[in-house]
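With one protein chain held back, the other chains of the complex are shown just where they sit.
Labels A, B, C, D, E and F are assigned to the chains in the order they are written; within every chain, residues are numbered from 1.
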């Protein structure tokens, strides 16, 4: 049950990341990857990969941090990248 | 007593091996440079020039050993010198693996890869812009020539071995491989073509960048480079003939080498050098066609 | 297919738990070559690129600064060691990790330069390196799922199934991306325009050596 | 022929390579749906059915692999168990504070077994330790790269001060000019963003 | 030791062509002119090619010389002519080949 | 009594196929997204998605080994995203610096270096101490990579919500040195594992604590980077 919820969330999240509403804004896109990340976390949980899950949660937070830093930084210097 | 005799046998064996290596390396050098001279001569004749004598390439390589050696001020120092030694060493090793011990083809493949790296670094270590361009192009051409060499995977799938000696015995039983996997042979021939001087694929030594990676190597260093070039040409031809034409007598090798040299000379004399991107992509297309085609053939037959 | 038909007779193995490093003449040759190059890189200094300027009689010199030199040399040596490791390891997942390490270090070696074009190429290469972690690890995991082992020794004794071949091709795509053979050569080739010849040499060396090793590994898996 | 040539030239543009690569990979992933895929159940390092240990109310769930601390090894099915002499010992080991936590609550199995001793340590440090060396090396290298860039370039505070001084000077000097220019210029700058 | 003999042949070929080159430059310092044949080189070429083609015959006639030496001498003479400076020694080689081929053919028919 | 099965249980095996298909779908979506995107930053975000697909593929095997292999995959993703993002930033900065001088007056004046943020959030002043303390303690209990990540998250949060700005270079170097030493500790621990297995307990602690210190200090470094970014006035 949770496994398939995880699958749905992951697919939904990735579709939303690619063509979701308002994804021209990089922040929105980063938020949408979060949905897929939660889906993946569910799958980890179903497989009982709890240690990997813990690490994944920590790593996702850090990755998001890095991505947001890049986004703000680029926005700041007015780069067209 | 037994021990001693065993040891002496070992000594004799090693001596034999050393002598064999020495003879084969010298043969590779001399025959290779003669073949390259012949290559040049044939190209000249096709282009209606008299051309230099056949031994000209050999004389050139020898000549450089007696010239003064100088080093560019901008060079990246230990590398600039050692790269020529490496160049020489890898091809001598190739002779040992190939004609002397009939070892595994994978090592020759690896040697070819190292050769591309040597080409690359000989270009970049001098600091000359021409060398630099040649270095970038070496990367391009490596991207194309390594897949060409990957054709040996086909040989492995066909014969079940990658050892040159075993391949020869396989061919003695089943007939030369060129009849069973002609596309692979074609791809390997393209590799040889790309290694031959003035070929449409030899972008690293195109005359638009003077002499490419050899531009800034003088004197003894250049002599070593030309020496290893000749050995390389010999080894490549030898590998091609051995792997695709089966057990040949030495006269067979001679005839094969001369005729392949003549064919490459004919092709090179009549084709222009390609733009680097086109060279890479046409080689890669040929590699894909060759490998894919032979795989298809193997599955169908 | 036996490992010895590909690389020659096994000279010895170094067991590190489940990861067994094995030595055949082929692997030994590759290992030694990479180590020689790494040693040379550790010793040599960089070249200076001299180019004539338009309109004047002056020349412009491009060379590598000291702190940049130190960082890049460090990364280059790490890259050399990683390549050497990738040559002799006998474990599938270990190889993919080595390749990932090579990829990230390669990006690092050129990341310190000042040319925008080179940085751009490094960035694009980095993106490819990231994408190719999917086929690399995915392929390795698929082979693990299909056979229940990651050891090349055991894998060489297992006959290929379609799933293993699929995994092997995934692995190949990953390696092709990570090492930048055609048709993905452009990003890597552009990176070579920067000065610092010994360091960019290792980029090229690692990619070529890894390709050769990868072909051997694929042949082990497929047959 | 010239079309092919143009195509080949286009392939040499670094900007297009990631896109090309991802297209190729995506196409190949689709092939994966045609390949028969199944898990070989004879795996190394197998684990019990998910949630089985929780249902049995084992305080060490889900990483309980048996064994007694410093006495008997846990059950581990490694590839080359002959290479790892004390396999299973790490899994069976628990540090004193882990034993304390175990006695407090039955729901902290994960953290007990990720503290020294435990399954992941067994795999990560003992039988497949080389992988972890590489993994941490990868992380370290990326940090070397990133921190080098940060320290020397993107966050160079000393240079920032210098530059801001310079630009201030320039600003005072060219205040009139910049006022005039800024209109044209900033609009051209921002046009790209919109 | 098969390889060794081939090494010797190659060396002989090289020495022959170098000597030929030197001789022809000594002899013909002038710019290239299409002149008539050089009788000495014709003779050398004919002898060389005959030796090369019919070494088996010579070995059977003169028992104490090994084939290797005869071939070496033959190769030396042949390449002496072939290796002359560009434009020289071509007709001579051709004549040598034709005559020796005829001779070989005749001897083949006879034996 | 614990029962470790000889083979993978059927439930896990039956989940394999959907999981792999899921990985393929997610990977396909991410890759097509990359293929149609034009801006580099969007491509960078989408590669994150591809990384997720990779993790699913590895995790789907469902053994202890798979879990152990997920961790390197995670680390590789994290590491690469960090290095590449830094390169992206530096590239854009170089681009702007190399732009025409007329642009530079304006572009540089307010853009290349981050400007301060006028923000006063309650959580940034009160929470960090507590959260960081809990996380570091918990991370120290966990040790290993997981513990390092948890504790590192705490350190990161702590550093980056401090008030002062202008981190001296020495501090960053110092953090780097700590992580380098702990990395060596870990390597020594691992090598000794095979030379002297009888001391495995000591070596286990060495390795676990080395890795913990290393990862935690590294993540703290990110906090230092972030603090520059979101500095306050």
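Note that in this section a residue touches a chain if its C-beta (ideal position, glycine included) is under 8 Å from a C-beta of that chain, and two chains touch if they have at least 3 such contacts.
Please note the rule applied: contacts and distances are computed from a predicted model.
A single chain of the complex does not appear, and UniProt lists its protein name as "Energy-converting hydrogenase A subunit D EhaD", one of "Iron-sulfur cluster assembly scaffold protein", "NADH:ubiquinone oxidoreductase", "Multisubunit sodium/proton antiporter, MrpF subunit" or "Energy-converting hydrogenase A subunit D EhaD".
The shown chains contacted by the absent chain are A, D, F, with contact judged over the whole complex. Interface residues of chain A facing the missing partner chain: 1-2, 5, 8-9, 12-13, 16, 20-22, 25, 27-28, 31-32, 34-35, 38, 41-42, 45, 50, 53-54, 57-58, 60-61, 64-65, 68-69, 71-72, 75-76, 78. Although one chain is not displayed, chain D still touches it through residues 51, 54, 61-62, 105, 107-111, 171, 178-179, 182-183, 186-187, 190, 193.
Taking the whole complex into account, chain F touches the unshown chain at residues 109-110, 117-119, 121, 123-124, 127, 131, 134-135, 138, 150, 153-154, 156-157, 161, 230.
By definition in this document, only the chains that are shown with their structure count from here on.
Connectivity note: excluding chain B, the chains that remain group by touching as A, C, D, F | E. Comparing per-chain C-alpha centres with the mean over every protein C-alpha atom, the closest match is chain C.
If each chain is reduced to the centroid of its CA atoms, chain C and chain E end up 54 Å from each other. Within chain B, residues 280-281 each touch two or more of the remaining chains. Of all possible chain pairs, those that touch are A-D, A-F, B-C, B-D, B-E, C-D, C-F, D-F. For chain D in complex with chain B, the touching residues are 5, 8-9, 11-12. Residue ranges of chain F in contact with chain C, taken from their complex: 16, 20, 23, 27, 31, 34, 40, 43-44, 47, 50-51, 53-54, 57-58, 60-61, 65-66, 69, 72-73, 76-77, 79-81, 83-84, 86-88, 90-91, 94-95, 98, 194.
Only residues 12, 15, 18-19, 22, 25-26, 29-30, 32-33, 39-42, 44-46, 48-49, 52, 55-56, 59-60, 62, 66-67, 70-71, 74-75, 77-78, 81-82, 85, 88-89, 91-93, 95-96, 107, 111-112, 114-115, 142, 145-146, 149-150, 152-153, 156, 219, 222, 225-226, 229 of chain F touch chain A when the two sit together in their complex.
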